[in-house]
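Heads up, one of the protein chains got dropped from this complex, but the rest are sitting where they should.
Naming follows writing order (A, B, C, D and E), and every chain is counted from residue 1.
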Amino acid sequence: MMEDYVLELIRDGRRVDGRKLDELRPVKVETGIIKRAEGSAKVSLGDTVVLVGVKLDIGEPFPDTPNQGILITNAEFSPIASPDFESGPPGEDAIELARVVDRGIREGKIIDFEKLCIKEGEKVWMVFIDIHVLNHKGNLVDASALAAMAALLDAKFPKYDPEKDELDRETLEGKLPINHKVVTVTLAKLNGKMLVDPIVDEEKVAEATLTIGVKEDGKVSSMQKSGGRGWFSYDEVSKAIDLAISKSKELLKHLE
Amino acid sequence: MMEDYVLELIRDGRRVDGRKLDELRPVKVETGIIKRAEGSAKVSLGDTVVLVGVKLDIGEPFPDTPNQGILITNAEFSPIASPDFESGPPGEDAIELARVVDRGIREGKIIDFEKLCIKEGEKVWMVFIDIHVLNHKGNLVDASALAAMAALLDAKFPKYDPEKDELDRETLEGKLPINHKVVTVTLAKLNGKMLVDPIVDEEKVAEATLTIGVKEDGKVSSMQKSGGRGWFSYDEVSKAIDLAISKSKELLKHLE
Amino acid sequence: MMEDYVLELIRDGRRVDGRKLDELRPVKVETGIIKRAEGSAKVSLGDTVVLVGVKLDIGEPFPDTPNQGILITNAEFSPIASPDFESGPPGEDAIELARVVDRGIREGKIIDFEKLCIKEGEKVWMVFIDIHVLNHKGNLVDASALAAMAALLDAKFPKYDPEKDELDRETLEGKLPINHKVVTVTLAKLNGKMLVDPIVDEEKVAEATLTIGVKEDGKVSSMQKSGGRGWFSYDEVSKAIDLAISKSKELLKHLE
Amino acid sequence: MKKIEEPLIVDGKRIDGRKPEEIREIEMRVGVIKNADGSALVRFGNTMVVAAVYGPKPLLPKHLQDPEKAILRCRYGMAPFSVPERARPGPDRRSIEISKVLRLALEPAIFLEEYPRAVIEVYAEVLQADGSTRVTSINAASLALADAGVPMRDLVVGLSGGKVDGTLILDLNGKEDNNCEADIPMGFMPRGEKITLLQMDGDLTPEEVKKIIRMVIDAGKKVYEEQKKALHAKYEKEEVV
Amino acid sequence: MKKIEEPLIVDGKRIDGRKPEEIREIEMRVGVIKNADGSALVRFGNTMVVAAVYGPKPLLPKHLQDPEKAILRCRYGMAPFSVPERARPGPDRRSIEISKVLRLALEPAIFLEEYPRAVIEVYAEVLQADGSTRVTSINAASLALADAGVPMRDLVVGLSGGKVDGTLILDLNGKEDNNCEADIPMGFMPRGEKITLLQMDGDLTPEEVKKIIRMVIDAGKKVYEEQKKALHAKYEKEEVV
Partner (left out) sequence: MKKIEEPLIVDGKRIDGRKPEEIREIEMRVGVIKNADGSALVRFGNTMVVAAVYGPKPLLPKHLQDPEKAILRCRYGMAPFSVPERARPGPDRRSIEISKVLRLALEPAIFLEEYPRAVIEVYAEVLQADGSTRVTSINAASLALADAGVPMRDLVVGLSGGKVDGTLILDLNGKEDNNCEADIPMGFMPRGEKITLLQMDGDLTPEEVKKIIRMVIDAGKKVYEEQKKALHAKYEKEEVV
């Protein structure tokens, strides 16, 4: 069985697709491909393909942050992308993915939310990040986080007319205020070894996975242990953080 | 089996209930029967019985049509009406029916929506058409469209007090502004033959059905191919349109 | 089987837990136990335990009662409380329970709703009663009604600043305006005999149950026949009312 | 709870001209839904309900079957146009509760044990609401069950009693329902006076409660006669909604 | 219903510069979703749809199986970012209706009887919407079915016709769709001119209806050629979304 084969190879430090343990699949980032979206990006990590669209709208701020814009992140595991995905509202995995991507951006202060305030307490920009999986071959979270970041960098404001309180979506002007760039690096533990960018066959037998959000400046903005039925030791987490910071540089290059 | 019998008869141009291919079942239209509704009608097409209530309320217009009223059409296939109907939210057939009836009225400009504007961009009349099936013996769409049209013609405005911004639902005044009348005629293709007003036994073996909305002036306001697993040729559609226009006159008589 | 045993004992006027037919289980009421709630109470009726939290907020009044506050009562049969409860939205039993508790309070005019008006037609206090079952050993309704009443008596207003239109939830001031106290007494009919405060084993074989809401002044504010597949005679109802009024005094003592 | 200021009883007459214990005009017809195994339309003044029965029929999926008796399912609903402000389609909390009490009101009357593994479905739809819709639904459902040939101990009669402006009344209309001091909807089998539905909300002395229940049972016998008349009429004439 | 005042036809040209019967630039690629058994991306101007097919495969749970033929399931959806105002994710009434007419448009083309007890799932996702999304979905779904090797009587071609500012046109874009006098989305199998999807809304004389249907069928043959070209191209080059 594929499971046994994956584990057998790992014992020798090898992987089914021939990669080294710390090697990413080929990365491809294309932006501006959805004309209806204010920002968009398609990211491939090997055969995993994710499309992200950023839409902007105007809404009311939350009462406890009256001078800040609003971020809403949603992920759809469309049945188009895998025989394992089903129609219906997002399941726990899609919800977890959206929330991990969202936290990395929100808590890493990637967007300058105060610059999204139009009128304190009344009108702010709302930023919608919609993650649409097109093909699932593993490590959706890193592909999604990279595509979300690329789409945010691509995004421009539609022209806002404060007198008519109307958006002219055909006239785009000015980029979203982005403070930093962030990417995530996901590691999987198999047979006690840590590898990066797992494919589906590896995710199925992983003891656990750890996703680490890393910013351009090398600081950590999010972590999420997920997948599998296992644990990490302190040393494993510690090494994973170092490895993630090193691999993040490769991913960040694709955002330049 | 009933299916085979229906098809066998059709080969000779005959139908299980003795009708000719282009013959409607007896039509009966009663209006004003629901006192709580601003307009109402009960329509029988043979043993198919549909009740429609029209309610009026005041709401905000859509931003892209600030000076037009709003139409909302809903259909319930109540389990009261057939052993085949189940409790729960409307299924695809009920949704399709409501949307076909709605489009015929909306796109045929049956209602003068601009006259439903109370204050541009702020207050307009909302027209709710609720279709309630009481007994399903086939061709729900023609019965529903006829009942919806009859109920619209029956509908009167509740008195609106602009100062208090209140409706007095016990005082009705003035009819809904209706531009034209529209009905639908549904044809079914069985064994290559076209017949009108199909009953359930015919719908079950139909290759396809075609519903055509026809206005008083003989113009077409909507079409919907539905039912079955078959197709129509250009000639079949062409003849269906002509037949629908001719049969629409019989139905329109019941709205006088 | 337990069912047979319960019925056999009842024939002799005895119960599985040794109580007399008209004897309540031990009652315990604790208030003020949830610090985040404006009012709270935990009630035990034997091994049945119910927690109620009262939250206050500010909202718009209903158009037909512009000078009255709003009461919203909700019950969750959390799967924590019984192997028979399932996750998911409230079922018909939880909805019935919440509505019976709500009606007893609302229609018995327990709260002075007019004193909950802040600005007529615009701002009123909303009172949320949330019933959370912790352990279900029968007669949830009496435990819930008692806990709801105790929590209402415990509730205080958070400080409202009309200029900023803000609530300061850390400063509580002034009690909810309570007109009267009300409790419910539930009786079950088994083998033609009436008993009070049924446990689950008794509810399962009851012919029917009758819940009676009684106010401090001995007036009846609600009734609900529920449970079982049986009926009551006029005489049974009549005696049940008298018994409920007598037992209500025992329950009301716990609210002093 | 009274929400309006105008009196509901003037010179001993109610707002629709009735005497306190007078029941509104009743219309009852059975067999009104051709597809159903049994059906009935019942009107009390401006409150109109249609009910249909499907079954007894095998219950599927099988694991829901009761090997000893039929399962009764009831659904009460209101047409969106049955009330002054259009109601959203679909069940709300109120209709879920009423569906349950309706089931409990009908079950005692049906010989469910005669149909093991079966289901009997009862649907009651309010087409026009002017108070007392749940008891009108009981009358319609009870007639529909009889029309379907479901064996019953007795018909179940529905009737409401209550108190407005200090006066005890029967058969509350919508305005009375919304502004009464108390409302007692009831269902019962007249033979043996077996009460199968009993709800109350308001503020009454125990004596008032008992008196209203007695009034409802006594007056319900007239409703019972109407039910029997409607069932007899079926054999004379067939008419459809 | 026209909602804007500016003209949609000026000097015989449409707002995007096309002649009345001109179709937008077409892009068609198959095999774009690696996981799917068949897939295709179709673009008409700024309207872009990706479709994937999973199956034929055994239908579970078994009690849903048809012992005589495969069940076809279709789901049409729009990405939240495919429209100017972000759309809420998940099906609405419009997409439920379109999913149904899409299924009815494709069923006549498939030899479903070759796969008893099986299911074929077709998913069409609108990535960019600029009018005519349902007919673009038909083209994508039809190609995805062919790419999956599902045996078909013919490809199904999707194309819309309509009338704007008094002129009969083909392939409506979004602005035309929202402001037209009539819109006729169609699906048909070119061989034998078999119409499998036909909807219309607007206000047309019978003659206009017939004329537009004829125009769509005739022009659809060009779309058919593009479909066949895309299927041939697959064997030359593999490219992925």
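Heads up, the rule we're going with is that a contact is a pair of C-beta atoms (placed from the backbone, for glycine too) under 8 Å apart; a residue touches a chain by one contact, two chains touch by 3 or more.
These numbers were taken from a predicted model, which means no experiment stands behind them.
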item: Visible contact partners (per top-of-document touch definition) of the missing chain; value: A, C
item: Touching residue (missing chain; options A:14, A:99 or A:156); value: A:99
item: Touching the absent chain when the full complex is considered, from A:119, A:219 or A:253; value: A:219
item: Contact with the hidden chain (one of C:20, C:169 or C:193); value: C:169
item: Interface residues of chain A (partner: the chain not displayed); value: 64-65, 92-93, 95-96, 98-99, 103-104, 106-109, 208, 210, 215, 218-234, 237-238, 241-242, 245
item: Absent-chain interface as seen on chain C, which is shown; value: 34-37, 40, 42, 44, 47, 49, 51, 53-55, 57, 74, 76, 78-83, 87, 89-90, 128, 130, 132, 134-137, 169
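Note that only the chains that are shown with their structure count from here on.
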item: Co-neighbours of chain D and chain B - touch as defined; value: none
item: Chains touching both chain C and chain E, listed by label; value: none
Clusters that remain linked by touching, chain B excluded: A, E | C, D
item: Centrality ranking, top chain (CA atoms only); value: B
item: Inter-chain centre distance, chain A versus chain B - centres from mean C-alpha coordinates, in Å; value: 48
item: Centre-of-Cα separation between chain E and chain B, whole angstrom; value: 27
item: Topology of the chain contact graph, where touching chains are joined (line, ring, star, complete, other); value: line
item: Listing of all chain pairs that touch each other, if any do; value: A-E, B-D, B-E, C-D
